[in-house]
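All protein chains but one are shown in place.
Read from first to last, the chains carry the letters A and B; within each, the first residue is number 1.
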Amino acid sequence: MMDREESIQIKDRPHKNLHEDKPPEEHVSRSSALSDEQRLKVLSPGMLVIKRFLRNRLAIIGLIIIAFMFVFSFIGGLVSPYDESQVFKYIGTMSKEYASVTYNEEYRYVMADGRDYNAAAHAKFILARNTGKTTFTHQDTEYVIVEEGDAFYRIVSSQPIADITSFRGIVAINALDGEALTESLRASATEAILSGATQFTSEGVLYTVTQNGREYVLGRTGDAAIESKNILEPAVAGTTIGYSFAYEAEKAVRAENVSSFTVDGQTFEIEEEENLSVIYAVTDGGKTPYAIFSRMAIQPISQDVFLSLAFKKQLIESVAAGEAGFVQADQAGAEIEYSLSRLNNVYTVKSDTLTHLISIHEQPSWTHWLGTDKHGMDVMTRLMYGGRISLTIGFIVVLLESAIGVILGGLAGYFGKWVDMLIMRIVDVFNCIPFLPLLIILGSIMDTLEIDPQLRIYYLMFILGIMSWPGIARMVRGQILSLREQEFMIAAEATGLSVGRRIFKHLVPNVVPQLIVFATMGLGSVILYESTLSFLGLGVKFPLASWGNIISGVTTAYEMTNFWFVWIPAGMLILLTVLGFNFVGDGLRDAFDPKMKR
Amino acid sequence: MEQKKGLIQKWFGRKNGRGSAKSVNYMSAKEIRQISRENRRITDEFERVRNRENVPESEYTAVMKDPGNILEIEDLNTWFFTDIGTVKAVDGVTFSVPRGKTVGVVGESGCGKSVTALSIMQLVQRPQGQVVKGELRFATDDLTIDLVRIPTEKMQKIRGNEISMIFQEPMTSLNPVFKVGMQIDEVIALHNEGMKSEEVKARTIEMIKLVGIANAEGVYDMYPHELSGGMRQRAMIAMALACTPKLIIADEPTTALDVTIQAQIMDLLRQLKERINSSIMLITHDLGVIAEMADYVVVMYAGRIVEQGTAAEVFHHPSHPYTVGLMASRPSRIRSAEQLYSIPGSVPNPIDMPNYCYFRDRCNRAFEACNGDYPPTFSISGTHSAACYHYSAVSEVGK
Partner (left out) sequence: MIDDKRMKEDRFERRPSEVSLTEASLLEVKNLKTYFPISSGLFSKVKGYVKAVDDVSFSIQRGTTMGLVGESGCGKTTIGKTILRLTEITSGSVTFDGIDIHALDRRALRALRPRIQIIFQDPYSSLSPRMPVGEIIGEAVREKRLVAPEKFDDYITGIMKDCGLQEYHKDRYPHEFSGGQRQRICIARALALNPEFIVCDEPVSALDVSIQAQIINLLKALQAKYGLTYLFISHDLSVVEHISDTVGVMYLGNLVEYADKASIFDNPLHPYTMALFSAIPVPDPDVKTNRIILEGSIPSPANPPEGCKFHTRCSYCMEICKLEVPQMQTIGAGHQVACHLYKDGRRIG
């Protein structure tokens, strides 16, 4: 029944042979010279956009800049022989302090063997000498100052050896345990007590008599130390200078016309010069330098350096001559240049020593085209790696924000009503959040948690993406709202196309141009934002490079003026990249703009 | 595989012979730059001449050929220098508007009728658009001016005062943020210096009443969006008439309006013309409107006049095949036919037009002569002329 009716119906309808029937209108688009397709070029909308874009000089400049940035950052990093955080060092001569020289104006002491004449005793000596006393007491021991020459004192201390009782001319001497008193000593002591002397000499040894009521104590003196302003130092490393040598040497040097002396059977010879005397030990074969005697204190800065005799000699000569420097061969025979500088009474000797140095703020050269930064890293290489991070962050953030923005904006625009209401209020809320303070707080939280710099970049991308989607969502929503009312969308609905197809084939392609323009413009601002944050120390952290934190490496006016090669290139790269993206964005907008259509 | 092949074909544009057409029509970037450089040179020269200061009066005064005319357009050429070539929007248009008469200019979109009006008003979008050649003689009270050569600041006085314009879309022609009354006040105050503000307002209300708005005081304080389309057009007309211009250019004044409102506005324009005795240049694509309003009719096609004459001549004896086709293609109760007559093809794109009759390819009466140069204007009667070789036997005027 149905079938029959159907066939009838079809028969009733006019034939629909599409191939044989003449079209009802024959006259369209004859290839006449006046038809527009003959005289005007036609292109697909995409090609039209490309064509218009390519005609825009500024956009092409922008494109070239961006292409350059990509090559620079992503290929440059591979080509560059250096690593991102490779620190450059060099073995360089560095003017280091080597020794110091002063005219010694202080007393120095040499302690006799077995005595405990220490710094405190030395201080008491200075006090006593300044007040003109000849004795001073230190730790129950009485010391006697014996002047041997100008600014040369022998410090002598006495030890009780006997008690003496004197009663009306009768002197009784009782030797202390273990002491044997000779007759001559006894006679001398008696004589001294009777005469009331406090010191006497017997057989070349100085004795003291100390009165304690009617009792006297006889003390035998012994050398405790010598105090002198001269300095006696060993001439060769490893030599220790003994007390007796010091005493003898001092005496010998001071004495006129004495050119040799003997200590413990060893003969020494003095070679006297104005500020420095060298004492040689005379042996069978000849003489070897043994000690140096001078008014000058020569001290190496480093404790493990032993200054050679020749060095000292040369040094003192130069000091005396007022020279600014001298050349002296070191132990290996290499000539080393020393410079001499004077501050008050102190002369400082500096030598150019070889050390491992970090090449900080090295000026541009063929090895480092843009020099090095304050960490001794190659600025050019860091710019390349920094560009990588900046561009990557830019793209990922824009992708992220576009994804969120398109989805939410699309939902709001397509479904409208309460969905739109809800999403747009969320957008409003996001627009109200002050993001810079928030980022500063988050930055410091991440600092406290000591988050890995690599991880920190991901957080940064995420945060930047989250904060910038509302703009895109708003734009997409607006676009979709206006497109939804376009008649081609209604026509698509009328043809019964599925919702998915309507959205993805009709709606999305018409939103994409706006989105591309928006995203391109957004790229520039994200890069700028990232740089700002990195500059403030909140974004990408050292040792990872980013253009922002490269700039932040230079902070003071001095650095800015002198190390221009660190911050100007980074600044230029940021400027050019943002400019490039804006040029391209403008170019795209002009190219997509239907008003440009001819 | 097949798909891939198709894709490749599509990519190279070789499918269905489209590629060859494309390559012929391809315009290289270099070519376009060359054109724009050349355009820049030409327009800069025009701009330089236009922007001179202290132009002597003798340069822009002229003599009317017929003192009965208010406006004489002679060989007007308004060209647009675009990146893909020179668009001769108006190409040698000659006609005149007699005093107190209505001249209807009819044609399809892009035929140059609006550009003619804009040329008269010196409102062509410069610097791309330039009046390249021709004279626009306009008779003011004391002297005749050439509107092509008059300096812009002097033109300002003529615009609104002597010539005013009514546009198609009343909503976009009125500023939405000002009250209607204020906008009319402004025009009156601008052209009547020293007029007191009460007088201005009184005049405005008078004008609003004149265009048939009963509630004149109320409308005076309304914003454009509060008015309906017809009321807005009335307000626009009131504004145009505010300074009793000698010539009113009405560019599609009723196209955006409904039929009943259109009837109202046409009625109004007719009444007003009689009352203020000014000339009207009515631009429309609607033959019906022209027939009702116009004394003289000018038919334009692709920037040129194809036919002109009195309304009776043009409507009763349409001569140019285009005019004939245009009239036949309107459904009419008088000629009830199953199939409408239709002019084949479409209006040509006005870039780099070939030198033969522009209508030849769509014409059903084309013959050998049509392959020659663009036809000159042939006179059919004293007032009726057509640019078609079919009338070459009658007589030749002009060229």
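Note that in this section a residue touches a chain if its C-beta (ideal position, glycine included) is under 8 Å from a C-beta of that chain, and two chains touch if they have at least 3 such contacts.
Keep in mind that what you see is a predicted model, and the values were worked out from it rather than measured.
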| item | value |
| --- | --- |
| Chain not shown: contacting residue from A:Arg295, A:His368, A:His506 or A:Arg589 | A:His506 |
| Residue among B:Asp267, B:Asp352 or B:Asp373 that touches the chain left out of view | B:Asp267 |
| Chain not shown: contacting residue from B:Gly288, B:Pro354 or B:Gly372 | B:Gly288 |
| Touching residues on chain A - with respect to the absent chain | 2, 5-7, 9-19, 21, 23-29, 36-37, 42, 44-46, 48, 486-488, 490-498, 501, 505-506, 509-510, 594, 597 |
| Chain B, residues in touch with the chain not shown (by the definition above) | 10, 15-18, 21, 108-109, 228-231, 258-264, 266-267, 285-292, 294, 311-312, 315-316, 325-327, 329-333, 338-344, 346-347 |
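Please note the rule applied: only the chains that are shown with their structure count from here on.
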| item | value |
| --- | --- |
| Gap in Å, rounded to a whole number, between the CA centres of chain B and chain A | 78 |
